[in-house]
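Here it is: the structure, laid out below.
With one protein chain removed, the remaining protein chains of the complex are shown where they sit.
All chains are identified by letter, namely A, B and C, in their written order; residue positions are counted from 1 within each chain.
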Amino acid sequence: MSNIFGNVFRLASFGESHGRGIGGVIDGCPAGIPLDMDFIQNELNRRRPGQSKLTTSRNEPDSVEFFSGIFEGVTTGTPIAFAVWNAQQRSEDYNAMSELFRPSHADYTYLSKYGIRDNRGGGRSSARETVARVVAGAIAKLALKQLGVEITGYTSQVGSIRADKPYYEYDFSNIEQNPVRCADPEVAEQMAELITQTRAKGDTIGGTVTCIIKGSPVGLGEPVFDKLHASLGAAMLSINAVKGFEYGSGFDVSQFGSELNDVFYTDETGKTRTRSNNSGGIQGGITNGEDIYFKVAFKPVATILMKQQTVDKEGKAVEFKAHGRHDPCVLPRAVPIVEAMAALVVLDQYLINKSRHL
Amino acid sequence: MSNIFGNVFRLASFGESHGRGIGGVIDGCPAGIPLDMDFIQNELNRRRPGQSKLTTSRNEPDSVEFFSGIFEGVTTGTPIAFAVWNAQQRSEDYNAMSELFRPSHADYTYLSKYGIRDNRGGGRSSARETVARVVAGAIAKLALKQLGVEITGYTSQVGSIRADKPYYEYDFSNIEQNPVRCADPEVAEQMAELITQTRAKGDTIGGTVTCIIKGSPVGLGEPVFDKLHASLGAAMLSINAVKGFEYGSGFDVSQFGSELNDVFYTDETGKTRTRSNNSGGIQGGITNGEDIYFKVAFKPVATILMKQQTVDKEGKAVEFKAHGRHDPCVLPRAVPIVEAMAALVVLDQYLINKSRHL
Amino acid sequence: MSNIFGNVFRLASFGESHGRGIGGVIDGCPAGIPLDMDFIQNELNRRRPGQSKLTTSRNEPDSVEFFSGIFEGVTTGTPIAFAVWNAQQRSEDYNAMSELFRPSHADYTYLSKYGIRDNRGGGRSSARETVARVVAGAIAKLALKQLGVEITGYTSQVGSIRADKPYYEYDFSNIEQNPVRCADPEVAEQMAELITQTRAKGDTIGGTVTCIIKGSPVGLGEPVFDKLHASLGAAMLSINAVKGFEYGSGFDVSQFGSELNDVFYTDETGKTRTRSNNSGGIQGGITNGEDIYFKVAFKPVATILMKQQTVDKEGKAVEFKAHGRHDPCVLPRAVPIVEAMAALVVLDQYLINKSRHL
Partner (left out) sequence: MSNIFGNVFRLASFGESHGRGIGGVIDGCPAGIPLDMDFIQNELNRRRPGQSKLTTSRNEPDSVEFFSGIFEGVTTGTPIAFAVWNAQQRSEDYNAMSELFRPSHADYTYLSKYGIRDNRGGGRSSARETVARVVAGAIAKLALKQLGVEITGYTSQVGSIRADKPYYEYDFSNIEQNPVRCADPEVAEQMAELITQTRAKGDTIGGTVTCIIKGSPVGLGEPVFDKLHASLGAAMLSINAVKGFEYGSGFDVSQFGSELNDVFYTDETGKTRTRSNNSGGIQGGITNGEDIYFKVAFKPVATILMKQQTVDKEGKAVEFKAHGRHDPCVLPRAVPIVEAMAALVVLDQYLINKSRHL
């Protein structure tokens, strides 16, 4: 419940946007995994603010410090604690807003639930919390790499602009070559243009991330309540600003069963395969060895640099306009977060599956 | 993990489609709730096969037997065990298929995961398992009724036919008046027509269910990993054949932040409200007191009455054609299942929220 | 929490002493374990009332019915549901007591906690609930047998009469040869004599069970909070009437470190062993391959056939005398329950340990 994620490979996350820092404790990480610190830092860099002209201009270095669970560069099986200290805090950007409920933010609901609210920035509800997910996800990726599992996300839609070819028609090496992290270089330029225009107006825009998991072993996922896609869905929906999740054929329900069924065949190596993959690599909640792919919808960032109406804590109507440095579009920075959460789920389910056999 | 759902109000589910029966144990149900047995049976009736010409012709009475946790008609706080015994079993319908992998079914993945498979019908992977969810959900609904929470689902799309007005423009009393369970009577007829045609071809078709939760207290949902919509999403994605989940503005990412933000105001009773509800009643993962609404995508039933190619357990290519009595479209029967899972989540989160305060 | 036990191999237990029956749902049982039904029934027979002159004369056959999770005699990896229906109910024995709080029973605390109480017998607080543990434990034992793990308990004390040699000096084949289940035949006779005298007075007497786990793999048990002995202790303390748990040198704290330390050596097969075993086979919470042994203290049964003072629900002082057929001493029947709980813990920790490695 709440701030702890996972069943066997677990992350206890902590921290607020304007407090001392963001961090976590990873419990259940298998021993013997060499931690490639450059890789972990690079994942943080992919998430960090200020990485391009399309993101917020807050420039946070976001380097991680580890406290435990590592001996001579290798995991020991004991809890891995870490923090990314908050460096550049301009909480004055937020002070004016501490007494009012920002529209489509969590100010009102947090105060209602807890009776108290850390109003320096979004506090715990800030997307800065995802720093902990990216660190833990990077470690999960390093473990999964040993198993041959690879996870790749890309921005597939910004506003109405889509990269709508099937994922397997894209060359994934393009993704990190553009600041939007779109797999289609031409569409990426249109997206960048839209984001730039949106920022100029002080407005924000949403979109989707598509994510593909290749190399998953057959048999991951628990039947009934912890189907692999249910765990993936919960993971994605727990990311700030996410409003939807679909996998395989998803919301495209216009086709008939006879069109969507994935026919089995035996390939030249004797492996059981399917000719199509509308199942998204998961049947009955369990991986069948085909690619897993899913799409995640992000709403626009709620903080816009325009005048808005709202009420304050006393219920009085007020008008305000946010200042500060905010993302006009979270999609570019959302890609590594989606990948990180996918890594946490797949590794957790891999380890659970090991405990299902004598 | 696996066959147990929930954190405080928990359901341990059991049973196979062609075994002795389907049932469950509910742990953590508060004491003192009078169990309206007619209501519970009615929920089962809404789910049961053979209820109309649009569903499978299997005619299963599906009446529930309770074993524990109830004293003089009232819950005692101890585990509530129950079963719905399987009545009419024609496993010969399935025998021919026991050695092959039905396309887009879980035959292959179950066998791969466990090395053994109960091949009478879908076994544990059959949607008959949802019987247990409906019973538990009915009890959750009875508890929620005491809190003023009401949950309503309806079929909002079948194939390409949509009931696409906003939910609040529909009269919900229409839903149970048509066999499709669509809130729009005219669209319902078109949907029924499509389902009938689809059945005639031996084919199947998918669609969506829209679900609305009214009267939720403010403050439900846990920040970060167990956001209310993440729990709802996981619950929905755990239902057989579900491929997608969205809430509030969902996958409609074409609008700008300035268009989607829900502006706060104080209503005549002094309550904090929002003028629009693109947040779907949930902000930062926590309910704000507005209606919660979400949409769930179901793929077509995998069992079609047409010739299909596949392989058997030895990997040999075979052609087969399913017989038996199957649903051409699960949507009508999916509505009570979606509602039941929503009830389990909301009651669980309500009880969790109680434990968050001294 | 509450009525669900275990992390990976889990038992959801249900039922009341005078309701429909006692049963459970086992989730997470590995697939492929042949279920020896005679063995399971024999474990129930070891627990059942009326098995000898030393136990209650209630004669309950206690045969188990399985509902799911088994296919052609073998576990399938899906939930195993079962019930032992209550046969012989004489709830009139209890009626007179339904309005008063029996001393050292759970009548008062259940009513205080839930505001309602199933007052037919002990309801959920009855030791009849342990039927579910014995069934699940029998299945766990069958799984553990495949791993070479064997669990043996015996009555080591009744009142002041002790079988106080170290366990390894006893011939365990004696245990089931006497109705007390004591490993020492001569002490068994004295215990039987004491129990018979105690029954004649309408009184009750407690004692201890010693339990030994042989053949445990090295490495079971989780550091810090789920040390193997902490899980064993919680399991034992959850059994009705248990008041204490110790393992290895336990409460014998009179010796010095230099006397108690278990010195390591390498045996003729190259295995690391200890010369003494005051650690009870567990070091730092993790098994070291030596025998695990522990002792469990049971208080006397609270129901005595003598006049007692108490108060009723209205707080009025009343005198009462229990009737009915009760055990003068639970120890003989407690032995299989202790073994069952030990089996649940060891199998669960074995499966957890599998999930600790890639």
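Quick note on the criterion: contacts are C-beta pairs under 8 Å (C-beta built on N, C-alpha and C of every residue); 3 or more make two chains touch, one makes a residue touch a chain.
Given the structure is predicted, the values throughout are model-derived calculations rather than measurements.
Enquirer: Which of these touches the unseen chain: C:Q41, C:S63, C:S98 or C:Q283?
Expert: In the full complex, the listed residue that touches the missing chain is C:Q283.
Enquirer: Which residues does subunit A use to touch the chain missing from this display?
Expert: On the subunit A side, contact with the omitted chain comes from 1-4, 8, 10, 12-16, 19-21, 23-25, 27-28, 31-32, 66-69, 71, 74, 76-81, 83, 113-118, 123-124.
Enquirer: Which residue numbers on subunit B touch the omitted chain?
Expert: Answer for subunit B: residues 8, 28, 30-33, 77-78, 143, 146-147, 223, 350-352, 354-358 touch the chain left out.
Enquirer: In the whole complex, what residues of subunit C lie against the chain that is missing from view?
Expert: Per the touch rule, subunit C residues meeting the hidden chain are 1-5, 7, 13, 101, 103-106, 108-110, 112-114, 124-125, 129, 157-160, 198, 203-208, 218-219, 221-227, 229-231, 233-235, 237-238, 243-251, 253-258, 260-266, 270, 272, 274, 278-280, 282-288, 297-304, 306, 308-311, 315-317, 352-353, 356.
Just so it is clear, only the chains that are shown with their structure count from here on.
Enquirer: Where the centre means the average of the CA atoms, what chain is farthest from subunit C?
Expert: Centroid comparison gives A as the farthest chain from subunit C.
Enquirer: Can you tell me which chain pair comes out on top for contact count?
Expert: Comparing chain pairs, contacts are most numerous for A-B.
Enquirer: Return the distance between the CA-based centres of subunit B and subunit C, expressed in whole Å.
Expert: 39
Enquirer: When the centre of a chain is set as the mean of its C-alpha atoms, what distance in Å lies between subunit A and subunit C?
Expert: Between these chains, centre-to-centre, one finds 46 Å.
Enquirer: Can you tell me which residues of subunit A touch two or more of the remaining chains?
Expert: Subunit A, residues with two or more chain partners: 223, 352, 356.
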